[in-house]
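Structure, as structure tokens:
The complex appears here without one of its protein chains, the remainder shown in place.
Our next item is subunit A:
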Amino acid sequence: MQFMLLFSRQGKLRLQKWYVPLCDKEKKKITRELVQTVLARKPKMCSFLEWRDLKIVYKRYASLYFCCAIEDQDNELITLEIIHRYVELLDKYFGSVCELDIIFNFEKAYFILDEFLLGGEAQETSKKNVLKAIEQADLLQEDAKEAETPRSVLEEIGLT
């Protein structure tokens, strides 16, 4: 996978993950073009799109569009299911996810994505394992929050 974009029906970008090194200018250009093209498509049309030398696979969930760019030899259907699995993960984590969850907790959405896809390849496809990993990291975060001051002192003495 080359990149993944999440944007709203109004064309606002909600999440972007690039797996190929591109300069900012190029990224902006691609985003603008793709958002326009995808939003212009009608609901009955198929979820695939040939764009430049890439294949775009997109799917709309409520007000959010999930959009992935893959190479020509990649399997479009499985990419569609990657999107779906990601939505399932978000849904399970946030508990009935909505666009606002992603807007306000976009860093969490990124953490989940990084746990699911790494470097553009599916890393862990078991839902349970992904969520376990995230929860572990979150748990640590909770602990840290509860004992913020003493812990950093501890860390300075012992852990680092």
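Structural remarks
FYI, contacts are C-beta pairs under 8 Å (C-beta built on N, C-alpha and C of every residue); 3 or more make two chains touch, one makes a residue touch a chain; residues count from 1.
One rule holds in what follows: contacts and distances are computed from a predicted model.
Chosen from "ER membrane protein complex subunit 10", "BRISC and BRCA1-A complex member 2", "Cell cycle checkpoint control protein RAD9A" or "AP-4 complex subunit epsilon", the protein name that UniProt gives for the omitted chain reads "AP-4 complex subunit epsilon". Think of the hidden chain as still there; on subunit A it touches residues 13-19, 21-22, 24, 28, 42, 44-53, 61-64, 75-78, 80-81, 84-85, 87-88, 91, 93-101, 103-107, 110-111, 114, 118-119, 121-129, 133, 136-137, 140-141, 144-145, 148, 151-152, 155, 159.
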